[in-house]
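To keep things clear, I will list the structure first and then write my remarks on it.
Left out: one protein chain. Kept in place: all the others.
Chain naming follows the written order as A, B and C, and within any one chain the residues start at number 1.
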Amino acid sequence: MLKTISLAQDQINLSLIDFYQQVRQRSEKICQPLAIEDYVIQTMADVSPPKWHLAHTTWFFETFLLIPYLNRYQVFHPQFGYLFNSYYEAVGKRHPRPQRGLLSRPTVEKVYQYRAYVDQAMAELINQLEKDQQISSLIILGLHHEQQHQELLLTDIKHILATNPLRPVYQTQNSTSSAELINFEEKWLDYPGGIYSIGYQGEGFSFDNESPRHQTLLQDYYFATRLVTNEEYLEFIEADGYSNPEYWLSEGWSTVQAERWQAPLYWEKIDGAWWIMTLGGMQPLQKDEPVCHVSFYEADAYARFCGKRLPTEAEWEIATAQVPIRGNFLETEKLHPTAALGMTRPDQMFGDVWEWTQSAYLPYPGYQPEAGAIGEYNGKFMCNQMVLRGGSCVTPISHIRPTYRNFFPPSARWQFTGIRLVK
Amino acid sequence: MLKTISLAQDQINLSLIDFYQQVRQRSEKICQPLAIEDYVIQTMADVSPPKWHLAHTTWFFETFLLIPYLNRYQVFHPQFGYLFNSYYEAVGKRHPRPQRGLLSRPTVEKVYQYRAYVDQAMAELINQLEKDQQISSLIILGLHHEQQHQELLLTDIKHILATNPLRPVYQTQNSTSSAELINFEEKWLDYPGGIYSIGYQGEGFSFDNESPRHQTLLQDYYFATRLVTNEEYLEFIEADGYSNPEYWLSEGWSTVQAERWQAPLYWEKIDGAWWIMTLGGMQPLQKDEPVCHVSFYEADAYARFCGKRLPTEAEWEIATAQVPIRGNFLETEKLHPTAALGMTRPDQMFGDVWEWTQSAYLPYPGYQPEAGAIGEYNGKFMCNQMVLRGGSCVTPISHIRPTYRNFFPPSARWQFTGIRLVK
Amino acid sequence: MLKTISLAQDQINLSLIDFYQQVRQRSEKICQPLAIEDYVIQTMADVSPPKWHLAHTTWFFETFLLIPYLNRYQVFHPQFGYLFNSYYEAVGKRHPRPQRGLLSRPTVEKVYQYRAYVDQAMAELINQLEKDQQISSLIILGLHHEQQHQELLLTDIKHILATNPLRPVYQTQNSTSSAELINFEEKWLDYPGGIYSIGYQGEGFSFDNESPRHQTLLQDYYFATRLVTNEEYLEFIEADGYSNPEYWLSEGWSTVQAERWQAPLYWEKIDGAWWIMTLGGMQPLQKDEPVCHVSFYEADAYARFCGKRLPTEAEWEIATAQVPIRGNFLETEKLHPTAALGMTRPDQMFGDVWEWTQSAYLPYPGYQPEAGAIGEYNGKFMCNQMVLRGGSCVTPISHIRPTYRNFFPPSARWQFTGIRLVK
Partner (left out) sequence: MLKTISLAQDQINLSLIDFYQQVRQRSEKICQPLAIEDYVIQTMADVSPPKWHLAHTTWFFETFLLIPYLNRYQVFHPQFGYLFNSYYEAVGKRHPRPQRGLLSRPTVEKVYQYRAYVDQAMAELINQLEKDQQISSLIILGLHHEQQHQELLLTDIKHILATNPLRPVYQTQNSTSSAELINFEEKWLDYPGGIYSIGYQGEGFSFDNESPRHQTLLQDYYFATRLVTNEEYLEFIEADGYSNPEYWLSEGWSTVQAERWQAPLYWEKIDGAWWIMTLGGMQPLQKDEPVCHVSFYEADAYARFCGKRLPTEAEWEIATAQVPIRGNFLETEKLHPTAALGMTRPDQMFGDVWEWTQSAYLPYPGYQPEAGAIGEYNGKFMCNQMVLRGGSCVTPISHIRPTYRNFFPPSARWQFTGIRLVK
């Protein structure tokens, strides 16, 4: 049976240096199965080469911690600031994103040297700290930043391998025993309307976009106990859902036609049977698994096809209020969503697949971004994106919270994204 | 002094046939100053040729009223359904939007014949009606649809003329006497938080996206008594606001750079002085007029520059609750925003310029689109658009309501769009 | 029977003023069947709006004749130089070619006023001339320039009307009696190799690219007595010629796939039968007519399919040396190619369709372009274009010569272009 991970086992009482090392090592562990060649390429503009992720997360520590706070720190290379800045306008010019795959140098080996160099300096900095709250906070931000890139590393590696006609395997996948695949029947949990509070409040780490905690007004709603499965989504496909504009938002329908979508990303029909590309290579479609790699447009169209809708992010957060954080996260190393087991109610709120909401990604009332370059982290993306909640099978468990707001444009589908319905 | 129009003078006790004729004649009156050549071209994909607007609004009546409800009605031309359907997927295939300017035929004369033919049949249908509520509602919907296109006609005509290096004049503009241009000082009205109801409820006409009326929770806010002026916006330009990424959403900044925006649309610096293109031709910039033809990105960046923000649509609707609908609308025939006069508090909520809100265009809780093709009217655009409120100087006064939700993508700026701040 | 036009009837002893008026009136006569709306639009970047052609040819006289040579001449409008310059870099900036269809103004009426104004001034200038050879030459160049635009007017009008789903008719076409359509059998005329002279030499008008007359070395060749017919070309289509890369140049094959070509331009298969769009509207395909509206890629692929090839321009010119200039030109007002009648050998060398050669458009040995802006007329296009010879059914007969070199990119097919083979 799938080992699920719960937060308490992993994060309690981790000292800062331990957390630092654990996160940094995890990134490198993720890349261990790669050939040098896999580190270098960029298969679409959204994807970054794995070596870029490894260097960029390192640049974050160099730029926001070592240069300002570590005495006599020498930058590793004068041009890495230009090459590995992602989008921080306040920090200076940067190499254009769509050209990240045009750089063979620095080599992968050099990038690992960069990481080791920065890790050593960071150990020194952490050692000197003595409870400087501001610097500690920045380090923890850097580690959560790297955890986000761990998820991106895996989604990008998947895209890199899936783009290749040879369909290479990242890791041999733990076989999914059929015993696991007995999905329980979808039910509806009833939540009463009223004034609720959402958003983060507390001592621990959170991103600025989760604040401030504030009141919101909900109407009564019914929340599905489990995620939409491949089997259910197949009904939509087989009912010609991809050919019928009535289910689709206008932009969604344009996208379906322009991109010739016929099914979720990574689905392939071979000799009449559906297969999907996974990090374990090509696998026959499992009907009980949650549908994955759908865009917001597809999630929304599917909901309309069912006469239901997607939850708002407030509805999702309230429904999850008492649910413990455990499930199929990065740490299970399964790297693929699994069928619901019916052990908790509602099930699979955390892990497996990110859940599209019907909420546009907007600032909470009273939202204030951080000052300076760090303030560019979240706030400036609050336009033309939709909120997703709950984490996925490639999210580190210590990275997620009930208040965590992920966001992607409605057309994105290379993330591990799925569907939960409300009515 | 500028004659302002208030709703009561125009719409009370209009019978259906009178309203029909009044609206239909207004569209033709708008086109009266045009040369035949002006009717034909499409200066960007968002713009439609004026003759297309005239035909499309007519097609709406033919398709949704005459074909289903008028006995023995013969369509005017078998291919007009293909040529003049805008986006109704349920009604069949249609001519591609970006190619509307590639059609020299039907001629303008033929389009006017089409209008006369349909108007005659509509008169017959209305005459037969005898209080059929459903058909009356559809006719009223068609008339409000045409009013929307009256606004689009004027914004598109403005774009067509402004694209031309000869900068032709649509109508000689009533001169703006300097007496009018004494703008009063911006003040802040205080609104207490709490639970409010927004959305339409009542007997009159409204669009489906204004419903259902529902409760919403607001926090305390301060609402500016007047619109941001050209003079105030110039400070942003002169402070290099268009060169400084810190004020901009990420997508906004990309747009500024890709489009090389330096000022609002239709602004031009000639020999060191700012001029703007108006429907009355090129005019020197008037500092006291409300800034117009800004995108959401610019409105949002300007607000951040001021340390303030844009209102949510709920905040806007509550602030407007007691404000009478009067102001500088299409019927004043000024066709240009005017300086605030300080006669009411808050001022210029209606007319002059559409006011960007910070609300993404999303369904209200419990929203249900109409069934069938008419249901495509609003709902399918609820993605990647922002809400605007209040109408403009080219909106027919009988078309607007406090609950009216206009929407455009955040990059659009060829509409008469301006800025009001909250804090 | 089709009236063919021979040069002698038209051009002998025309005085300069008569030639001027004849040419200028012809342009306006060509536009007589147009609706105002047809004058304005641009259906692809290669096409110019008819009113642009009318104004641009007028601008040529204003710029190169009236401004430098007529005392006290006042330009008609200060911005017309910007709007109606086509590509003369030496004359100054110009309105971008792909945006010619975005200009509703000047109106068509204004353009005709511009023509009348310039015609009057030109009459004055011609009257003053008294055998100034240089100015006369420039006027004649301007008239030949306008004749080129007469051909373009008709090809562009055809494209404008054919792009419209209503398929409007430009003029009711003289019916093609079946008697005319008896095509004679293709034969091969034998030309011996050796040193020949090609290029223009003499007293009359010619373009600079036809000079200098020079020697060239030919090998023996066989020249087809008539043009390839629709019937013959259909064999290529039915043998899946458009699906078989072996016949195509690499760039041709890319174009076929990118543009999804299945047949020549303006061919349409309706209920299993081939129709073609003509200036007389949609007509059933006539098998004996010469194939028309093919690109160089198609002409070349067809030749390869037949195991033959296209002629070089020298081979063409030598084969035509003794052939009188008569045939189906603009003046027959048929505006459509006709079947060969077998009256001369080789037949239809002049008129009907331009004949693609396998010669790239390059300077003749010793070629010198004119000095100044006029030198931009021909020389700067000597790259990536192929030579065509012989004129078409929309070429004025007085415009053509055996040495005349027309040129278009190998992908162009909106001109009246056909195929003659050699082996």
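FYI, contacts are C-beta pairs under 8 Å (C-beta built on N, C-alpha and C of every residue); 3 or more make two chains touch, one makes a residue touch a chain.
Just so it is clear, the model here is predicted, and its values are computed rather than measured.
In the full complex, the chain left out of view touches A, C. Within the set C:Ala258, C:Ala273 or C:Cys383, the residue that contacts the chain not displayed is C:Cys383.
Listed residues C:Thr58, C:Thr216, C:Gln286 or C:Thr395: the one in touch with the omitted chain is C:Thr216.
Along chain C, the points of touch with the absent chain fall at residues 87, 89-90, 195, 214-217, 219, 245-246, 248-253, 296-297, 300, 358-360, 362-363, 365-366, 380-384, 410.
The chain not displayed touches chain A at residues 35-43, 51, 79, 82-83, 95, 101-108, 160-161, 163-166, 168.
Here is the rule we use: only the chains that are shown with their structure count from here on.
If you draw each protein chain as a dot and join the dots that touch, you get a simple line with two loose ends.
The interface with the largest number of contacting C-beta pairs joins chains B-C. In this assembly, the chain whose C-alpha centre lies farthest from chain C is A.
Chain B has its Cα centroid 39 Å from the Cα centroid of chain A. Centre-to-centre, using mean CA coordinates, chain B is 47 Å away from chain C.
Between the Cα centres of chain A and chain C there is a gap of 60 Å.
Shown for chain B are the residues that touch two or more other chains, of which there are none.
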